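First the structure, in the form of structure tokens, and then the observations on it.
Showing chain A:
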Amino acid sequence: MTRLPAVSVTICVLLVIAALFGWALEPFTPDAADFAAVLVPPFGLEGGLAQHLLGTDQLGRDMLSRLIAGTHISLMTAGAAVAVAGTIGVVLGLIGGYLGGLVEAATMRLTDAFLALPFILMALAIVAALGPGIGNIILVMILTNWARYARLVRSEVLSIKQRDFVLLARVAGVRPLVIALRHVLPNALTSILALAVLDVGRAIVLESSLSFLGLGIQPPDVSWGLILAEGRTYMSVAWWLTVWPGLLIVLAVISFNTVGERLRGHFDPRSAL
Partner candidate 1 sequence: MPPDDAASPILTVRHLTVAFGPAHQPVRAVSDASFALAAGEILGIAGESGSGKTTLCAALIRTLPRLARTAGEALFDGRDLLRLSEREMSALRGSEIAMVLQNPMTSLDPLFTIGNQIDEVRRERRVALSAVELLRRVHLTAPELRLRQYPHQLSGGMRQRVLTAMATAAVPRLLIADEPTTALDASIQDEILLLFREIRDTAGCAIIIVTHDLAAIRRLCDRVIVMYAGRIVEEGPTGDIFRTPRHPYTRALLASLPRFTADEVILQAIPGQVPNLAELPAGCAFADRCTLVLDRCRREQPVAVAAGDRRRVFCWQAEADT
Partner candidate 2 sequence: MAMFITRRVGQTLVTLLLLTLMIFTLARLTGDPTPLVMPSEATDADRAFFRQEYGLDRPLPEQYFLFLGNVLHGNLGISFRFREPALGLVLQALGPTMQLAGIAMVVAIVIGMPLGILAAVSPVGRLAIFVRGYASLGQAMPSFWVALMLIMLFAITLRLFPSSGYGSVANFVLPSVTLGFYASASIALLTRANMAEALRSDFVQMERVLGIPWRRIVLKHALRNAAVPIVTYLGLQFGLLLSGAIVTERVFAWPGIGQLVVDAILNRDFPVVQASVLVTAVLFMAINLAVDLIYAVLDPRIRT
């Protein structure tokens, strides 16, 4: 296994922990308004308060708590989307690649069609049809992402299908499903994993973009993109409303991207830096 970059992995792990258990660490309830402490700057600056380390927003809600709550939703959404998209894509890729013929052609046309469309456009179309909200956002991300897994798995299947040990297995009467699971999948695992990790980064960006536009996560749920959108109006007087959530997004995406790139570099050395 490759040596993974320690810093990035640590950050990813910390984020996941925060997403899962952060609610225990939130100093305040994320949507508790406190009109006595509106637009308080971060601790350390003039006017800052110790109990509001990262400041408060226009309704007096504590930024740190909101960011932690946002971590939960943003990461869970991204994770769910990637997991389901990956599963669907892998299954379809296996089926299409292994069965070949008409099934494969049809699957590939479908995959190509989905890949040919820019994902934000599709996301917008789907949101327009089905409305915003966390469930639909996950659905959108699944629909825009599954195709890449299908294509990856299919090419792996094709390359392995030709190999001698597969031919031997078939001649020996081993069922196709077993061949697929025992031989194809393990070989493709690293690349699927690399793709998935990189996908988490993409999903985070997609979700925050949609939430920023008001088409994603809806209040009272909290997401990084939503915090950014809400803080935008007060940008000129309260920079911390937009800088913290943005930095978190960048940090998360860079960390996941670095880990994913390292995994990908392991199986396809040419694309590594």
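Basis for inclusion: all candidates are chains of the complex that A comes from, given by their letters.
In this section, a residue touches a chain if its C-beta (ideal position, glycine included) is under 8 Å from a C-beta of that chain, and two chains touch if they have at least 3 such contacts; residues count from 1.
All values derive from a computational prediction rather than experimental measurement.
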item: Chain A in this complex - touching candidate among 1 or 2; value: 2
item: In the complex with candidate 2, residue positions of chain A that touch it; value: 109-110, 112-113, 116-122, 124-130, 201, 205, 208-209, 212-215, 228, 232, 235-236, 239, 242-243, 246, 249-250, 253-254, 257-258, 270-271, 273
